[in-house]
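With one protein chain held back, the other chains of the complex are shown just where they sit.
Which chain is which? They are A, B and C, in the order written, and residues in each are numbered from 1.
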Amino acid sequence: MAKHTGRGFAAIEYPTGMNQNGDPSQAWIKVKPDGRVDVFAGTSDIGNGSKTIQSQIVAETIGVPYEWITYDNSNTDSSPVCTGTFASRATFVAGKAVEKAALEVRGRILDIAGKELEIDPGDLEIVDGEVVAKGAPQKKISVPDVAAAATWGHGELITGTGAQLKPYAAIVDPESGRVDLPPHSAISYAACAAEVEVDDETGEVRVTRLVQCYDVGKAINPTLVEGQIEGGAVQGLGLGVLESCYPFYPSVEHRGGEFGTYLAPGMEDLPSIETIIIENPSTDGPYGAKGIGEMANNSQPPAIAAAVFDAVGVWVTELPITPERVLRALEAREGGDGGPRRDGKKVVFDEELSVNAVSSGGVRFEVPA
Amino acid sequence: MNLTVNGVEHDVASAPLTSLLDVLREELGITSPKAGCEQGGCGACTVLVDGEARRSCLLPVGALDGAEVTTVEGLGTPERLSTVQLAFTHHYAAQCGFCTSGMLLAAHAYVEHGGSDDRAEITEALGGHVCRCTGYVKIIEAVAAAARGDSFDLETTAASPGMTNIGGVR
Amino acid sequence: MTASADVLLPRSPDEAVEAFGDGSDVTVIGGGTIVLPEITYGRLRPTRAIILTAADLAGVKRDGTTVTVGATTPVAELVDLPAPVGPCAANVADGEIRGQATLGGNLCAGEGAGAPRGDLQGALLAVDAVARSAGAGGERTEPLADFLANRRGRLLLDVSFDAPAAGAFVALDRPHTHEYTTMAVSVARRPDGTVRIAVTGAGTHGQRLPSAEAAAGDPAAAGEAALADVAPQDDALASSWYRTKTLPVLVRRALAELKEAS
Partner (left out) sequence: MKAVGARLPRYDGVEHVTGRTTFVDDVRVPGTLWVKALRSPVHRADVKGLDTSPAESMKGVHAVITWRDVPLLEYGHLSALGIPADEPLLAKDDLRYKGQPIALVAAEDEETAQAAVEAIVLDLDEQEPLLDIRRAFDADAPVIHQWGNWYPHFEAEMDRRQIRKGDVDWAFEHADTVVQGVYRPAAIEHVPLETQVCLVVPEANGRLTIYSCTQALYFSLGVVAAHLQVPLNKLKLVGGTVGGGFGGKVDTATETMCSLLALKSGRPVKWRWTREEEFLCSSTRAPWHMEIADAVTKDGWILGRKMLTLHDSGAYARFSPYGLTKHSFHHTGAYTIPNLSFDGYVVFTNRVPTTAMRGFGVTSVSFATETHMSRIAEVLGLDPYEIRLKNANRIGDTSPNGVVYTDPSTVPTIQAIADAMGRELPADHRTMSRQPREGSLLPEHLVAQLGNPEEH
């Protein structure tokens, strides 16, 4: 039995929001006569927690308790447009739309409070559900009283709408791929170190530790950020060493049609996970947030591949890094066939996988000599 | 045949080879057990049968005459959450919520049977349950906390172990 | 499909045997872990089914060194049995499945769609288990290997074996949810010192490895010899190539563990 440990490292970046089209999210908010706040948005909560995050943004922006918020994303009759929950956009783009709507509501509350208190709205602020005069905290009126005054006294509805739209970024030069505007809303960054244990006789790889760092811009809710990072880490582990729809790709034979034969990571696969959060605020996101939902599974596979090399000295560059691939690589190396081919200043890995080896000439990868 | 579900006795009309999952969801309208795979592979349908965690998609109801079944509806109510329900809330152990009912019942059985807060032991007990959202970290934390008998503040949620925030960096 | 099935719930072993008859056109349900999904997915449409839950066929009995395990004993109740049987049982699927799945289901399972089934077959072959079954021609007690070869039309009643002097179990370990065993090797030393070696996952069902047994004194040689006894398959979990590469490793490791256990 020969088990080897290894460490690997990777650093990545990932764009928030869709790349190449207008990407709208909209929201509207109304305030009930007792000051409670109803938010309508079309963002599906797929477990990512957008109901929570967007409610927090509204509570913070207006200045009322989180518990006062009701959030309705249940249907397309009551909710305005949101293209959806993908592209790491639910906080960054849709959250911004909600923030804008909440700012409008805040302005309406201050206007009416100003009339009630006979103070210029610009001299008022909202703190914990109360509108108070800046510098004169004894002059105040509660948001519920403002909402009641609006409804019964002024005959007004306190409401707000918000829309966030990233302008269309066109590829102005298809030859070079040059764009006229950034095709993303922000870029997030992460790095990951992986530790593995590799059995050089069975080829089995066990990921034992993942240490990760994410620049999240601003953690609107740190617990939910952790949830995204940890869930992503285990999906990245699945990508790295377990999962494949086609175990004999490109063949379509022996696909797994159940959990026993499709190798989704289980609790037993969980490595030790440590995470470091950096908060370098974005310019466009709500409260400086960036979108990190998707990138959370991107850094582990290359870190694991490097760790496997560190452990047993072979590069496995087809994912997942199955026991069979490790064994085949080890065997190739023992047969004197594992390393790269050196040709002048060229160091050429994986020649047998290249289109140059497989295609009869329809597509080539030409590298200048 | 008879089935007691969450303390209420039911006369079941479904054919004996119908799965317990189908009886609960389609005949009795108890929808917390989920049809995640109907192959016994994911644990989203797990319920307690006479106190033991069982995959309800694998049990023919004909084998269960007189059995006592507990689903999440029988664990606690929003006003009076059970220990594992409190733990899952405080530790943010549910994201999309689809695996949660099965996880909770497995966790409940584990704690009731005197399970410890040891990660390996928890994994042994809950290891057949799939969660695709959480990466299992917070689920294990929640079960461990419930096993320890922690008390839970529902106004806030717990940080994961091994988390550091170093704020803004030049 | 299921609504029209004639379902019997025998209350004793005799009732079970009678209900089973000659086994034609009968679907037997022990723990349900294999059969129920087949019914739910519409691939199995029983006309007659026997649910064995109440048939009093469960339980582990020890008589001196002889262990007898009833057919509907849950796999979970086997985990404390001597190696290789206990560790093999502990390696089956997960805790909840082990609580539901039965010995009989594990031994009578048909071929899996994409992965080996019947983990316990290898372990029980290694301890020279004998199977007692009913069906056409009446009750029969025979070596497990013979039962496995001719299990169609048989209702397993129990399995007996003499606890080995020592045993070991080694499996390929690639954890994932609802884990199926890719391949596993069980070894046992009988009181007379001879060694039995069996594998699960190198063919459609568990099998002894006589060539490896003949070379058991030299673990490395036994490992290589094992390849003469098998024709491993490709499936969703591994290729034939990979199983061929790792079977010698598992045999060697199991024999090394056996040596330590002796």
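Rule of thumb we're sticking to: contacts are C-beta pairs under 8 Å (C-beta built on N, C-alpha and C of every residue); 3 or more make two chains touch, one makes a residue touch a chain.
Given the structure is predicted, the values throughout are model-derived calculations rather than measurements.
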Displayed chains contacting the withheld chain: A, B, C
Of A:154, A:255 or A:333, the one touching the omitted chain in the full complex: A:255
Options A:27, A:59 or A:312, residue touching the unrepresented chain: A:59
Contact residue for the chain not shown (choose from A:35, A:144 or A:302): A:302
Residue numbers in chain B that touch the chain omitted from display: 29, 31-32, 34-39, 41-42, 44, 71-73, 75-78, 81, 85, 88-90, 92, 94, 96-101, 104, 130-133, 154-159, 166, 169-170
Chain C residues that touch the omitted chain in the full complex: 1-3, 41-42
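Just so we're on the same page, only the chains that are shown with their structure count from here on.
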Chain with minimal offset from the mean of all protein Cα atoms: B
Distance-maximising chain from chain C - centres being C-alpha averages: A
Distance from the mean Cα position of chain C to that of chain A, given in whole angstrom: 45
Separation of chain B from chain C, taking each centre as the mean of its C-alpha atoms, in whole Å: 30
Per-residue overlap in chain A, given as positions that touch at least 2 other chains: 258-260, 264, 266-268
For chain C, residues that touch 2 or more chains besides their own: 93, 177-178
Residues of chain C touching chain A in the complex: 93, 112-115, 172-180, 234-239, 241-242, 245-246, 249-250, 253
Touch list for chain B against partner chain C, complex: 15-19, 22, 38-43, 46, 52-55, 57-60, 62-63, 65, 106, 124-125, 127-130
Parts of chain A lying in touch with chain B, wherever the complex brings them together: 45-49, 215, 219, 222-224, 226-227, 230-235, 258-260, 264, 266-268, 270, 272-281
